[in-house]
Structure formats: structure tokens, C-alpha cells
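Okay, so here's the structure we're looking at.
For this depiction, one protein chain was excluded, whereas all remaining protein chains were kept in their positions.
Chain naming follows the written order as A, B and C, and within any one chain the residues start at number 1.
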Amino acid sequence: MAELTMVQALNLAMKEAMREDPNVLMLGQDVGQDEGVFRVTEGLLREFGPQRCIDTPLAEAAIIGGAIGLCYKGFRPICELQFDGFSYQAFHQIEGHARRARTRTMGRYTCPLVVRIPYGGGIRAIEHHSEGPEATYAHLPGLHVVLPSGPRNARALLREAIFSPDPVIFFEPKALYRAFREEVPDEPETMPIGKARVAREGKDITLVSYGASLRQTMEAAEELLDEHDIDAEVIDLLSLSPLDDEMIQQSIRKTGRGVVIHESPRHCGVGAEVVARVVEESLLYLEAPIKRVTGFDTTIPFFANEMAYLPDAGRVVKAALETVRF
Amino acid sequence: MAELTMVQALNLAMKEAMREDPNVLMLGQDVGQDEGVFRVTEGLLREFGPQRCIDTPLAEAAIIGGAIGLCYKGFRPICELQFDGFSYQAFHQIEGHARRARTRTMGRYTCPLVVRIPYGGGIRAIEHHSEGPEATYAHLPGLHVVLPSGPRNARALLREAIFSPDPVIFFEPKALYRAFREEVPDEPETMPIGKARVAREGKDITLVSYGASLRQTMEAAEELLDEHDIDAEVIDLLSLSPLDDEMIQQSIRKTGRGVVIHESPRHCGVGAEVVARVVEESLLYLEAPIKRVTGFDTTIPFFANEMAYLPDAGRVVKAALETVRF
Amino acid sequence: MPRETIQIPRRIESLSILPYEGELDTELEPKIPDNDLRRLYKTMLSSRKFDERCLLLQRIGKIGTYGPTKGQEAASLGPMYAIGNDDWFVPSFRETAAMLWRGWPMSKILLWWGGNEIGASPPEGVNDLPICVPVASQCQYAMGIAWGCKLRQDGAVCVAFVGDGGTSEGDFHEALNFAAVYQAPLVMVVQNNQWAISIPRERQTRSKTIAQKAIAYGMDGFQVDGNDILAMIVATQEAVEKARNGGGPTLIEAQTYRLGMHTTADDPTKYRSEEEVKKWEPRDPLPRFRKYLKSKKLLDDKVEKVIEEEIDGLLEQAIAEYDQYEKDPYYMFKGMYAEMTPALRRQMAELREYVEGGESSEKPRGSYSRVL
Partner (left out) sequence: MPRETIQIPRRIESLSILPYEGELDTELEPKIPDNDLRRLYKTMLSSRKFDERCLLLQRIGKIGTYGPTKGQEAASLGPMYAIGNDDWFVPSFRETAAMLWRGWPMSKILLWWGGNEIGASPPEGVNDLPICVPVASQCQYAMGIAWGCKLRQDGAVCVAFVGDGGTSEGDFHEALNFAAVYQAPLVMVVQNNQWAISIPRERQTRSKTIAQKAIAYGMDGFQVDGNDILAMIVATQEAVEKARNGGGPTLIEAQTYRLGMHTTADDPTKYRSEEEVKKWEPRDPLPRFRKYLKSKKLLDDKVEKVIEEEIDGLLEQAIAEYDQYEKDPYYMFKGMYAEMTPALRRQMAELREYVEGGESSEKPRGSYSRVL
């Protein structure tokens, strides 16, 4: 057992996978000598050499498109895109090819690649460095969209993603990269993609969240109990596609109330999907509207004002109180 | 009054706008001599010359990115992207610049451009020619996303889009391009962006739809009345961003029941947003879960099987019956 | 410096061997076994006849929109002769002749144009990718494949195709740049058929040739008479050999012409003159190649008749196979992931219940069942 930050845990998962399978490659801008702008690829070049940890020129679509070709040659590439806001440069390759390879060739070619994307705000970064594109990718069939919330599940899910037979968009909450440490077992762990987890058991209301917002959500749960005697259950989605709606339904059926929390924009976001699923299966259990505490339907402001945009524990508490008192 | 197809109505709207305002330009692949692959730009080159109806090389991002620059020079460009599936090539320019120009420069520069995108299936087209990307764009703050359902509203909305001070993604349901004619008044009409319309009044259930699916929805409403004595209200969204949720709330509060219908994938689609909005404001009026009749969470199959993917009137009727009988 | 002209250390050459007027340049003539020449000819003719038939099949609604390849057969076929089955072939969408050479059954190609995924599933035994619709997007995975060949050190090369219009896309640029940086064994053939739908080559880009775009990436460029199968073979063989020996990628511009419409949805008379088409007809690669074979006594009327009949037989057989193909409305769910997700299982059940009536009391119906 070691106490690792998320950066270290992700690094460990990649090293483990690369040691086990020579087909696993790492590619991206500055992932080699520089060890990644967030240092997530630390030591990979040293250990695996420039044939397996590959610095690329500056072109996101070529990183993804090239990785698709590498998949056809039997590799399992892990691509690092430096920031959320530059994943769009590669969007047409993901939409047009990575996600379609299996279906259109009837399984003759597949795309077992991982696209690692540091996402989200809260680190006082310049424009285009604090985006939340997860709903955009979750809407595309053929991808898995995974979003860990802590070092331990990050490591397990990245391993799963690397060995997944289908393409995985792996969002890394950059605000959590070094925010806290967690015990991580010595042996590689896996976690199935598509399963949520109960981050906190409770009975009065269900708070559904993921990624960076989970911290604020947990904080809110504490406060709800301490200050308002409300016992909140917190669900950490971990995977946005597929979405583990069974776990959500179970929890909502138990509590009758829910709030969904994420930092990307509300309109057509993941929160809406959670609500729609609950309505489809569990409407009659609902005792109050499900609220969404999210980033607003604006571009995330430049960082001086970003804290006004990002949901904090207070907004979650407020929504939960309104829901309980409905 | 003339009886026009949607293609003719769109063409008329562009001609009217270009006659009135010399800053309105048309650009895209094959929009000049060839008059557009769907002939929507018929006659524009002839009437306005190659300085205002501009054939471009084959690069979607340059069409949009170039148009952004033209906006900075005071033009109002209308861009035609040939098919839904190729809008992704320009996604980073729309996401990264068109939608941000106003906010980031505090209004010093704006992007009053229109991106016209023929969208959707049902025309037996090859791969990448039948996509439904509307939720992807609706999720991006700073854009308006408009989606007409017939010749008359298409013409009015396109005019509104052209003169809108903000960027508009204008989806054209290609299955409706020549599907039917409608009376279109001689004088230019406008319709405010962001307003839905009641396409059919009813009292038993609310069917919410837009674009190409509106036809199947109207068909379903007829059948519901004729065969099941169910009087459905049909709401035609027309604008997906902003979303006219007031009209949806009103209708749902009246009928207590709803089904949302669209042909793009369900997961994180526009339907989810409609449901989430209704839950937020009108939960207590709901007498049954709101169902979503949509394209499945798959890539739209190659056209031999596309009819199995696209919602038809029968699927709408089935969902409505289940909702009424809930 | 201070002010000097920069010397570019890269070869941009042009090549043509087979005349459409005048004499054969025997010095440049490649030595190709007679049998191979005949096989090449047969493939070219098959492609032409297949093309003609597809236009008919489209007209009667048996297949959907179709993109003919008439006039461009040599440009895609020649390069295939330069590679083996272990090498990689990445088509755009006008490489029917190449696909037939590589062993794609005609029925599969028909099924693609008929709207069936099976048509995008490459035959076993070759390393081919299917038709690619988003223009130039294939350049990226072609680059990735070549890069993979280099990493695997398996001696394989990748020959990929794109159109003149495609050279304007960012994907083309990024892919060639990567390929050069990694010295990946990629041969990128641009089928410059002078048009991208209605946009002529000169309004697609201002560079005098497409071959010279290679200079931007520090690679060699080759402008080849794309209607000359011998020149296409020689140029590709050189590029392939260089690539195999670690010499990196090459850009080949095949100068050819789309004799037909862009697709069956297109009306070329809207944007180009009859005279222009007429001007290119004498350069048609098929009669040029036939003349060559005849001059070498490899073809006579009798042999031609036999070949034609054989092709006609294959065509009929392909159409029969096409007709027999049973489409599966549930494939979209089953083929999406290695394992179906719970949502897809539910949605498949939803569709099944709807189409087949399920246990509900509603009669089975749906527009899909009507077209089944």
C-alpha cells in the first residue's frame, strides 16, 4: 500500500500496463522528455524508451488519428491531450473514426485506444484550459467515457480503460491531480467501466456527482448532516457512458429526492440525462424535483471569476435543502 | 403567397437578406457555380457574383474560421457545411472562437455568422451523411441552435438567424428539403429565435419534437386521435438553444403527460434536457413518466437499416399509449 | 545570409511512360511479367464494367448514391501492383480498381453502396481499410498504420489515397507532417482528378503542382501521369522501396481525370465544359493500356472476349450475392461495442418488441418492417 496522489496513481497504472503488454504505447505532446505538462507520464520515457513513450508534434487530430492507425496495427495507444479545450481539435477523428471502427468493419478493426484529457476548472488557468467537455463525448455512441474521482479509482479505471476493447475517453479532474492522497494497493486493481459507486451511504436525499465536483458534493453531505441533520447518499458516477442508472434508480427509490452536481454547463449536460433516466424508471418515487447544481450556461469565465461559476458545497447544500423542504 | 419547398424557402430567405444587406455573404463548398449539393444556393452566384457567393476549397474549419475573420471585418457570413457529419471538422473553430468572440472581447468583436448544416437521416445516404449533432452544439454556450420543421418557419428563422447578432447553428432537416410545400408570404417574415410553437393543440398528452421528426410526431398525433381517441398536443421546439421551456411547461401542466421525440441518440440528447426542465418546474403536474422516442444509442446504421433506427409514427404512438395508460 | 535564396534539398519530379500519343519511352518501361500485365488489365476492365453496372443499379434504386471511378482506374490500380498482401492499403472512395485487385468481392463493394456495414468489412488475407467518406480523414490513420509498421519493424508499408480536394484539409497536412517526422513508410497518393465536386484544381490550391506540397514536410514529391498505369507502378515501386529501406514517406500526385459525375447525385454539366471532358478522353487509362498490351501481343480479340465474358459472369454473381444478403436491423446494437451495454440491451429489446409485436397487444408495425 502506498499513499499516492492522482497523478502518481495514473502514472502507476500506465507503468503497470506498459510493463505487462508491449503493445501499450503512450503518445502526446511533451509526454517524453518533459514527462507531461502535469507530469503524469513521469519516468515512462526512461523506462520504456522513445519507441513506446512518444513525443509528438503539435496536432491533436494527428495524435488521435495516428493512434487509430496504431490500433489497426495491434497497438493499444494511450493518448494524452494536454487540456480539455484542445480535445476539440481532434473531435472529428474521435467522432468519425475511433468510435466507428468496430461497427463499420463488423469487428475486423477495433480501436482500443485511451484518450486521456485533463478536464475542468479551479486551477486558475488561462482560457481554454478549464473546460468540461464530458457530455459532448458521452453523447457519442461507441465510446466509453470514464471520469475518476480519486487516486485509487483513477488507477483502477485507467487500467481497465487501457485494456478495454473499445475506445475510452478518460477525463482526469485536474483540480484533483494533487489535491489529496489515497492508499493504493500494491497489486494492480481493476474496476468495471460502467459501474458507479456509493461514495457515502445515506437515506434522505441522493446527491449524484462525479469527478472534481465529488469533493464539493461530499463536503455538502457532511454539512447537511452536521448542520441540518440530513443524511445524504452520494453517488459517484465514475462512468458517464455507459451510465450506471441502476444504482441511481436504487438510491432515488430509497431517498425519494435527488440533486445532480457537475461543473460543465447545464443545458444538455450529463445532469439532464440522469434526471431523464430517473423519470423514466422511478418517477413515482420522486417526492421533489431533482435539481441540477452545475456550471452555468456560459463559457467558464476567465479564472478571476471562475469560482463564481464552479459549483461549491454551498450551492449543493442550498439545492439539497430546497429539495428536502419542497 | 407562393407554395415553396423548404429548399426554395431557405433560398428565398438568403436572397432577401443578401439584397437588403451587402454585408451578408454566402460561403461554402460548391455553393457557387454548382448552387450547393442540395441546390439551396440556387441563383446566388448569378445574382450576387463571386464576391458574395463564394466557392471555397475543401476545409470546413477554414470555412468557419475564415467566416469568423469576416465577421471581424463587419460581414455577416452564411456558411454552408455540406453534411452534418462534416461539421465536426470545424468543431474546434465553433467551440473555440465563434461562440466566445463576444464574451472574451467584452463585445468589441462579435460573430454574427450562420452555419447552415443539413442534418439527419432518411434519405438513403452513405456513411457520415445522416448524423444528428444538434445536442452537441446545443450544449455549447454562446451559440443559438435553430432547427426548422417546414418551409415557412425555415424561411423566417433563417432570416432571423442571418440578422442575429450572435452565431447561429442552423440545422436543416434534409429529409424535409423537398418533402412538402407550404404557403410562404411574399414579404419577409421573421420569428424570434428561442420560441417554440404549438404545432397542434390537444389536451391529453404533450408530444415535444422538432425538425424532421415533427412529421412522424404529427402523424402519430393523427393516429392517436383517430384510433385511440387521444388528443395530443404537439410542440415544435424550433430552437434548441435557447430552449422555450415556458411553452413546454405550460403544455405539460395542461396535459400531465409527455413524450419527447428526436432522431439523434438518446444519451445526453435534447430529450433529456426537456425532461429535466419539466421535472424542475412542473414535476407535480406529471401523471406519468416522460418517455423519449429517439434514435438509439448507436451510430445510425448504414442506410439499408436506417429505418429501424429512426423514430417513426408507430414508435411515437406506442410510447404515447404507454404514457396515457401508465 | 544576409539575403540569399534558400536551396531546398528535395526532389520534385514528374513521370510519364505510356504515351497516349507518340512513342513509348522504352528506357523507362518497367519489366512486368506478361501474366501480371494481363491480370492488371483484367482488373482495370472489371473496375470499368463494375462502375458502369453500378450506375444502372443506382438508377433502378437497387443501390444508393454511387460515386463512379471511370477514368481513374490506373491511378489506384498501379500502386497496388507495387505492394504485397502484408502491406497496407488505405482507400479514399475512388479506388474500386485497387479494391478489386486486393481481392474485395464485388458483392462487398455493392453492399457498401447499398447501405450495409458488411461492405466496409475488409476481406481476410489483406491489410486493407474500407472506403472512407470524410475527405482526408483517412490520411491520419494511414499515417498511424505506417508509423505502426515502423514501430513493429515488420517491413510493411502503407499506401493511401486522397483526392486533390482532400489536400486542403488539415488532416492531410498533419498526417504528412507526422509521417515525415517519424519517417514512417507511407506512400500518399493524391488522385488529382482535377475536380472536387465543382471546384477545379486551380481554385483548390494555388500551388503549381500538388507534388510540391511534399516540400513542406521535407519529403520527396512525384507528379505522375495517373492515367498511365506503368508510370504509376514505377513511381509507387520507387516510393515503396525507399519507404521499406527507412527512407520515409513520399507524396505522389497522380494526374488523372474524373470522366464521370462526382456521384450519381451530381450534374457535372453545371460546372464544367464538354470540351474539357473531351480533351481528357484520349488519355483514358483503359484504351491506353489495351493498346500497350496489344502492341506486346498480350491481347487479341479472342482473349478480350473471354475476359469480358468472365467479368460479366462475376458481375451477375455479385449482384445475386448482393440480393441474397440478409440485413439485420439489430446489428446496430450488437456491433457497437465488444459487449453490449445495458442501455443497448434495453433499447434492442424496445425495438424488437416494437417491430415484432412482442408480448404487447399492439399489432406489429413500424416503417422498418415495411421496408424489410
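Details
Here, a residue touches a chain if its C-beta (ideal position, glycine included) is under 8 Å from a C-beta of that chain, and two chains touch if they have at least 3 such contacts.
Only a predicted model underlies this, so the values are computations on that prediction, with no experimental measurement involved.
The chain we do not see here touches A, B, C in the full complex. Only one residue in the set A:Pro22, A:Gly43 or A:Pro57 touches the chain that does not appear here, and it is A:Pro57. When the missing chain is restored to the complex, the residue among C:Ile63, C:Ala146, C:Ala160 or C:Ala180 that touches it is C:Ala180.
Of the listed positions C:Ile215, C:Val277, C:Val303 or C:Ile319, the one in contact with the omitted chain in the full complex is C:Ile215. Although one chain is not drawn, its touching partners on chain B can still be listed: residues 25, 51, 56-57, 59, 61-62, 64-75, 92-93, 96-97, 102-110, 141-142, 144, 164-166, 194, 242-243, 245-246. Although one chain is not drawn, its touching partners on chain A can still be listed: residues 29-30, 32-35, 37, 55-59, 61-62, 85-86, 89, 124-129, 266-267, 296-310, 312-315, 318, 321.
The chain not displayed touches chain C at residues 1-6, 8-9, 11-17, 25, 28, 168-174, 177, 180-181, 183, 203-209, 211-213, 215-219, 221, 223, 225, 248.
Keep this in mind: only the chains that are shown with their structure count from here on.
Among the other chains, A has the CA centre that is most remote from the centre of chain C. Chain A and chain B, compared by their mean Cα positions, are separated by 30 Å.
Centre to centre, using the average C-alpha position, chain B and chain C are separated by 35 Å. Inter-chain centre distance (chain A to chain C, centres taken as mean C-alpha positions): 39 Å. Across the assembly, chain B contributes 85-86, 89, 127-128, 267, 296-299, 302 as residues in contact with two or more other chains. Shared contact sites, meaning residues of chain C that touch two or more other chains, fall at 117, 120, 134, 137, 170, 332, 336, 341, 343.
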